[in-house]
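With one protein chain withheld, the remaining protein chains of the complex are depicted in position.
Residue numbering begins at 1 within each chain, and the chains themselves are lettered A and B in the order written.
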Amino acid sequence: MKKFRTCFIIYSKRLFLKPLFVFTLLLLPISVLFLQNCQAKTDAVIQVALYAPDKTSDPITKKLLEEMISLSNTAVTFYKTPSEQKLRQDVSDGKAACGYIFPENLEKNLKVYADKKEPYIVAVRAEDDMRTRIVDEIVLSRLYHPVSFHILSSFIEKKTKNTPDMELLTESFQKYSSDELLFQFEYANGDNNTFLNDSQANYMLLPIRGVISVMILLSCMAGGLLWYSDANNALFSMDSRKRQLCSLFSLLLPGLYASLAGLFTMKITGILEKPANELLSMLFFLSASLSLIHFLHTVLPKKELFLAAIPVIIIGSLLLCPIFISLQTIAPALSSFSCIFPSTWYLTSLHDKRDLLCLFLYSCILFTAAFCYKKLFRHFR
Amino acid sequence: MEQSTTSKELTLEIQHLKKSFHHGKKKVLQDICLEAHKGECIGILGANGCGKSTLLSILAGIQAASSGSILLNGDGLFNKHKKEYISLIGYVPQECPLMEELNAYDNLKLWYCDSPLSLKDELEQGFLAMLGIPEFLKIPVKNMSGGMKKRLSIGCAVAGNPCILLLDEPGAALDLICKERIEVYLKNFKKQGNIILIATHEEREINFCDRLFVLKNGILEDFQYNGNIHQLAGKLAESERSQ
Partner (left out) sequence: MKTWKQYILLETKRMLKSLPGVCLGSLLLTACLIGIFTLFQLNSSRQESKSSPVDIGIVAKKDEPFIDWMITTAEKIDNAKYTCRFQRLEEKAADAKLKSGKIDMVFLIPENYIASIINGENKHLTIRFGNSQSTIVSFLFRELSHAASAFILDTEAGIYSMQEYYEKHRLPDKAEDELDLNLQYIKEIVSLEKGIQTEEIATEDTTPLFQQYLVSALVLFLFFRGLACSKILAVQNRAFQDKLAQKGIGYPQQILARGIAFFITALASYLFLFILAGTIMAVSPLSIPNTICTTVRGVWEFAFRCIPILLLSTSFIQLAYEITEDSMGGILFLFFSILAMGLCSGCFYPRSYLPQALQAAAPLFPVWQACRYGLSALQGSFHAPSFLYMAGCLALCFFFMALRRRYCAHIQTHI
């Protein structure tokens, strides 16, 4: 126990005397907090420009525009432009994904639409893609409120062959109107998807968990480099009994401290969902990372080859694992390669106990493979 | 100024050399005065950390002294014509200044490329042959023994055909055969009328020196070694206590 504790303290001290290691660990929560807070109210994935002539617009138009701007969130944000030209310029520049030009008298145009189905607003766009289609639906859903009222009033007028009591109709319509959300989001295992259920969630935090996992993997690899250096300097030759313990700490400690920094980052930014599950997933992931590095260290005798493996594993993790994009729908064949990287299992293990088991099996397989390799090929080295 | 390799005129003078660190708080060398003449080998002794390596690195032009002057043949060469002065110095630091991944030949090529001496000639019958370097010419430095590295370092240091050789613990961690080879080379070097300054702890090297000084309290004190190792140890202990 004493030996364990002494080694732990010495190796930890060694790590913390490397200023850049400490600096990078501290940089992680600081930069994520910065990312979270640098987002202004008007920042969003999709920006939509709106224009209506200020002085001559009817009350419905003004109310509609105000409503749309107030309902802006981090996914879609609406803003007003001072002129049609500016709106077109913003769309052309790419500042806005699309723009909508409202007429002077929307109420009149809606009545005409109710009868003759003639367009009442103009959508300006540079590209016809999923984003603009989604925005169309959002805008239409806002416009549907007055449209549905006009349909109701026209319907009653036709059926009663009289002008309906607009005051009564308006009062009833307002009474029964609601902004409730009729959908809820969950993960495949039934866990509540807190991120999507929060309309003000910051999309910039989406890849953070994945980036933290890659950072932990890289820290473990950096620990592997220390292991190579120690072996070269014959550090372990002094006491072979300590060799296994020392080599374990070389690998484990950088990853362990990076994990702690990662968990702290997730906690302060609010993306830590269930602490117990998170800790368990992190622990299994750390074990999987260690097993991968240990396997590489066993199989690759030279430090140069190990170094060459680092960018392969890191870039492979960033591209193939579902950190920024999910390759499953774009290139399913490639996504099967992502199983090689422990980050893939980690990102799904939070909400799927089977993937947690897979992480555990991943560790066992790689540790066993390294052990067998050592036994089989020791004589040939 | 032309290189003063003529034996008759060679004199190295160190006058009131001082060196301190941490804004003057740590005074390593207080008032170093030394005169070395042609064909002399001067030994500098002292406890660990007393400033021997600092003194040699200042003489080699790697570090700057706080004050004082270094004269070569009466000229303030160090201060005025540093480049010319440096070209007369061969310096062998304690750590071997070699490129680990490359072999001995590559390392030698670096220092001999603009040397007045021919690398090929030196390897065949010159100083390098005397040091036994051709035996391990193609071995990468990282695979060499300590003795090989030290001999190679000396070989690199003498590439410029120096007339002053500064050696910082040349015999440390070397076997007797290596030490013998180096000694032979140094004897030859001395015979040619050149100057050697060695910082050392080794008795064999001490015996080789013509004059000895002990660095104590930042000052060089004359030391007469009578072959009694206990006397030497006592002097070094004294030097250590005064630090």
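Note that in this section a residue touches a chain if its C-beta (ideal position, glycine included) is under 8 Å from a C-beta of that chain, and two chains touch if they have at least 3 such contacts.
Owing to the predicted nature of the structure, the values given are computational and were not obtained by experimental measurement.
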Candidates A:C7, A:I69, A:L225 or A:L283 - the one touching the absent chain: A:L225
Absent-chain interface as seen on chain B, which is shown: 20-24, 57, 60-64, 66, 83, 86, 89, 91, 93-99, 101-102, 106, 109-111, 113-114, 156
